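To start, the structure itself, in structure tokens.
One protein chain is absent from this view; the other protein chains keep their places.
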Amino acid sequence: MQSSVSTAGAAAPVPRLAMHFASLEVQNHAARLGMWLFLATEILLFAGLFVCYGVYRFLFPDAWAASSRSLDLTLGTVNTVVLITSSLTAALAVHYAKEGKNKAVAVQIALTLLMACGFLVIKYFEYSHKFHIGTLPGRYYFYEGIQLPGAPLYFTVYFFSTALHGLHVLIGMAVLTFSMVRALKKADFGPNNYTMVELGSMYWHLVDLVWIFLFPMLYLV
Amino acid sequence: MTPSSSIAAPGATPAHEEHHDHHPSYLVDGTTIRSWLLTVDHKRIGLMFLFWVLLFFLVGGIFALLIRVELLTPGPTIMDAMTYNRTFTLHGLVMIFLFMIPAIPAVFGNFMLPLMLGAKDVAFPRLNLLSLYIYLFGAVLALWGMLNGGLDTGWTFYTPYSAHTTTTVAPVLFGAFIIGFSSIVTGINFIVTCHTMRAPGITWFKMPLFVWALYATSCIQVLATPVIGLLLVLVAVENISGIGMFDPARGGDPMLFQHLFWFYSHPAVYIMVLPAFGVMSEVVAAFSRKNIFGYRAVAYSSLGIAFVGFFAWGHHMFVSGQSTFAAGMFGALTMLVGVFTAIKVFNWVGTVYKGAVDFKTPFAYFCGFLFFTVFGGMTGIALGTVSLDVAWHDTYFVVAHFHFIMVGATIMAFLAALHYWFPKMFGRMYHEGWGLVSAALIILGFNATFIPQFLLGNNGMPRRYYEYPERFQALNVASTAGASLLAFGFIIIAMYLTYALVYGRAAGKNPWRSKGYEWLTESPPPTHNFVGPQPTYPEEPHFYVDPKKAEVPDAV
Partner (left out) sequence: MAIANESRQEDRNMREEHHGAGRYWVIWAALLVLTAITYVTGRMHMPTFGLLLALIIATTKGTLVALYFMHLADHRGANRLVFAVSILFVILMLIAPLADVGTRYRGSNPPGSQYSDLQAVDIGANAQQGRYGGQNKPDTSEQSEGH
């Protein structure tokens, strides 16, 4: 989304105005609105999975409850806290970018990335546990603890939604890394030039937002 | 090249023809291959889209003809059953994902939207270029899959068959997934452009109606396309590894697949047809030389169709095992689409009424369009009635219906747009006589192809079948004959338009004397659309007659 915004190499703390925009305000407005529209598509993307979740939970309430209890609630909660905190640091990065404190921006983004890695590591442990005991999607399911129709379907939904979310975590990390490198190398974020950090952090908040819904849906049936 | 001064002082900016030093048109401003392939100019991107879209139209058309030839006789004619399955799948996929969805928005939308808003480009020019390459990449992937093994599920990929068939489902589905991104990017681009790039004087309710239609289309693209993206990935993964999301043997619900599929694919019909409505609103005003009748009603009905169209999807599932309650609900919502479409149709007819009609080629296509929209739309209402649909479902009646409303209306609008804006895009005129002849051929050919199919369906011939009983042969032969006529019409168009590209006489700035905003600049336009300062737009769009000064009091 940021491709047409502030990609210029100008050293001044004002982003380059692309020739087709009337003014900087319009350019920023366009970038922000474009980002919101993009986030809307992301919301609808996950909505498809939410519908699958809703329908199958409605059809198989017992399997859903039993399968949900086989997840590790503590790890899930820790991950929620990690992701919420990383959202805080992402928001602070925007805050400092507006004030032109480029060092602080880089630090906050670095913290965000660190927590993102933490999230993925925890997720890895959860996944490997499931591969071990056999709570896997569809025909790969071999867990003997839950013997209900619909239980493998729960894990199809579980794996698909967490994997899609994990993919978004990776994309968000890549986007934020760009802003961090820029804050370190060019150090030109300031009150007039913070759109790049802002859009990156908006993406990160969306990743958080999706997890806020996935957490009770998957772990707390 | 300089950023235009300021738009803060409306009306203060002088008229736009101040310095007359000649600026080259976008066609010749940079002639290297590189200057085309890496351009960010919305007009050049639109032209490149035009090239590819026409190419895929040719491909899809060839498959259509193959299907029609195969159906000439009741038994096998030129191909075996499996090839036939692949052929109609290929026809559907290419026509829908590669031709009709990008046809009007990506080609004429890209070209005209900034011109109609008095902007120098769309909001995100580089994303715009990216959408072209995403489209091509997806197309290559999908076509590769279809040629190496060939999908045989039909374009709807219904599970559980698509999860079990051994043909190449996954590459085709991933290809369609990628093409979806192109559609999303175009949609985002257009919405942001409408919000932020309007020139001074163009308020929301002074946007040309084509822009309103594109805006509504873009809303659908942004909201619906991600769902099919997710679904295609789900089915592809299920086909590869059997995760069982829609597998009834593992508790999955194939109906859920259909819900999610039609959540996109029904609104996708409006992605195809709403821009067609927009084109026609432009054409009808320009060639009746009258202000559009009921501007706001037409604008709002575009948004209305976009919204209501989202909640009519269940009418594809009346006989799939959907609940009676849901079927009734979706049936009733389907009727609402008819209401909004009728508003448009009445307004177009009201515009022509007592207008000074200039019966040029685009207007000929408007007449065909009106026929197909009303006829196709009315059969759609009939199909939306649950009790009737039970008999007609999955027969040729459905095939004929959607070819009328979705294909007929879109093709008419595509050709009308191509002829109406040909002088704008290339600065040359085509031969009017040939234009009218081919329009007549195409409209007649289209009717000759699909009216027999209505009858076939009503007699009970199911769609997608390879063989049929003897008694259906006469109508099938009639349909194939119509298809040949249709193909002949397209060949004529290809010939005279290609001729006009090279030898056509210069069109001048505004050959139709149209009042559309896009005609205010040169034809073909210079690279950044306008020379000099930002133009302003004091008049309404489609302003041919001042209602207060009209000579005939009831003319408007």
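Order as written gives the chain letters A and B; numbering starts at 1 within each chain.
FYI, a contact is a pair of C-beta atoms (placed from the backbone, for glycine too) under 8 Å apart; a residue touches a chain by one contact, two chains touch by 3 or more.
The structure presented is a predicted model; accordingly, all values stated were derived computationally and were not measured.
Asker: Which one touches the absent chain: B:M255, B:I292, B:I305 or B:A413?
Answerer: Going through B:M255, B:I292, B:I305 or B:A413 one by one, B:M255 is the residue touching the chain not shown.
Asker: Which of these, B:T217, B:S302, B:Q322 or B:T373, touches the one chain of the complex that we don't see?
Answerer: Among B:T217, B:S302, B:Q322 or B:T373, only B:Q322 touches the chain that is not shown.
Asker: Tell me which residue among B:I45, B:A170 or B:M197 touches the hidden chain in the full complex.
Answerer: B:M197
Asker: If the missing chain were put back, which residues of chain A would it touch?
Answerer: Output for chain A: 22-23, 25-26, 28-30, 32-33, 36-37, 39-40, 43-44, 47-48, 50-51, 54-55, 58-62, 65, 73, 77, 80-81, 84-85, 87-88, 90-92, 95, 98, 136-152, 198, 201-202, 205-206, 208-209, 212-213, 215-217, 219-221.
Asker: Please identify, in ascending order, the residues of chain B that touch the omitted chain?
Answerer: Interface with the chain not displayed, on the chain B side: 7-8, 10, 195-204, 219, 223, 227, 244, 248-253, 255-256, 259-260, 263, 310-311, 313-314, 321-326, 329-330.
The rule is short, and it goes like this: only the chains that are shown with their structure count from here on.
Asker: Would you pull the chain B residues touching chain A in the complex into a rising list?
Answerer: Listed in rising order, the residues of chain B that touch chain A are 1-4, 6-7, 119-127, 130, 184, 187-189, 191-192, 195-197, 222-227, 229-231, 234, 237-238, 241-245, 247, 250-253, 256, 259-260, 263, 528, 534.
Asker: Quick check on the complex: what are the chain A residues that touch chain B?
Answerer: These residues of chain A touch chain B: 1, 3-4, 17-23, 26, 29-30, 33-34, 37-38, 40-42, 44-49, 51-52, 55-56, 59-60, 63, 137-140, 149-150, 152-153, 156-157, 159-160, 164.
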